[in-house]
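Complex shown without one protein chain; remaining protein chains in place.
Entry: chain A
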Amino acid sequence: MIPFSYERATDPAAAARAAAQPGARLIAGGTNLLDLMKLQIEKPLHLVDISRLPLQHIEATPEGGLRIGAMVRNSDLAADLRIRRDYAVLSRALLAGASGQLRNMATTGGNLLQRTRCNYFYTPGLPCNKREPGTGCAAMQGVNRMNAVLGGSDQCIAVHPSDMAVAMRVLDAQVETVNAAGQRRVIPIADFHRLPGNTPQQEHNLAAGELITAVVLPPPVKGVQVYRKVRDRASYAFALVSVAALVERQDGRIVSARFALGGVAPKPWRVTAAEQALLADGAIDHAADVLLAGARGHGGNDFKIDLARRTLRATLVQA
């Protein structure tokens, strides 16, 4: 751990101002940042603790949706009766992630901003364009069983490990932010995370000092909500592949469907054309072809493509 200074923020705009300083980082639950600081992968000079900001409530929106404060804990969000009733895919995704202890600490905003679990990102001294831009990507020809088959670049094939974000993606959530100047904006979840391209160190579209204040869920949609996570063990493991799905049927026929994949890409992977394809002819294989178009394995993770296809089918048949 490198020495750092610490302050406790009192309101969101002040937190954003403090976070805009060079070397400053926000800290909420700390479940990811503290680990990375111990490994000296994250080396902030200044920590702005936002865990006590008044962003801890889940409230109804005038449109009939829910506004989830950025500081709402994963455990509380998963247990909220409105979430369980109207957004079950989100509750299920949250409970499929991490462990009870981690969910008790982890926040809604922090979950979106968690960093990859790529083995090489976690090994200082080895090449990693995300950790040290320009050093290369050891995962490309290394042990890449957990890495991305979609959305990666020749610079980086890291996966975004969140389960929660995959559910939010099919719910068309919107991320609300405030910046140091006190300006607010709304970012659709689809545009929140970035693909690595040539800048894998930039994982999201927040500006420096921009702070997530809430995630807004639109009014609930009809149908069945499923989150299927495929993992190497039943206890605390990151997804090999996960599928979040919202499916509405009439007389057994699918009339509305949204689905996204986790564990396969640098962001939740949703392709609306695949959903349209499913509605057009009801053929899951066709939808999977569209969803997985361009998928490419790197040896150890080749299986994820077939696994994603099979898991998608199983999930849609079940839904």
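As a convention for this text, a residue touches a chain if its C-beta (ideal position, glycine included) is under 8 Å from a C-beta of that chain, and two chains touch if they have at least 3 such contacts; residues count from 1.
By definition in this document, contacts and distances are computed from a predicted model.
*Asks:* Between "Xanthine dehydrogenase YagR molybdenum-binding subunit", "Phosphate transporter", "Sulfate transport system permease protein" or "Thioether cross-link-forming SCIFF peptide maturase", choose the name on the UniProt record of the chain that's been left out.
*Replies:* In UniProt, the chain excluded from the picture bears the name "Xanthine dehydrogenase YagR molybdenum-binding subunit".
*Asks:* For the chain that's not shown, point to the residue among A:Ile2, A:Leu45 or A:Ala60 touching it.
*Replies:* Touches the omitted chain: A:Ile2.
*Asks:* Residues of chain A in contact with the chain that isn't shown?
*Replies:* Residues 1-3, 38-40, 117, 119-120, 122-126, 138, 141-143, 145-146, 230-238, 240-241, 303, 306-307, 310-311, 313-314, 317 of chain A touch the chain absent from view.
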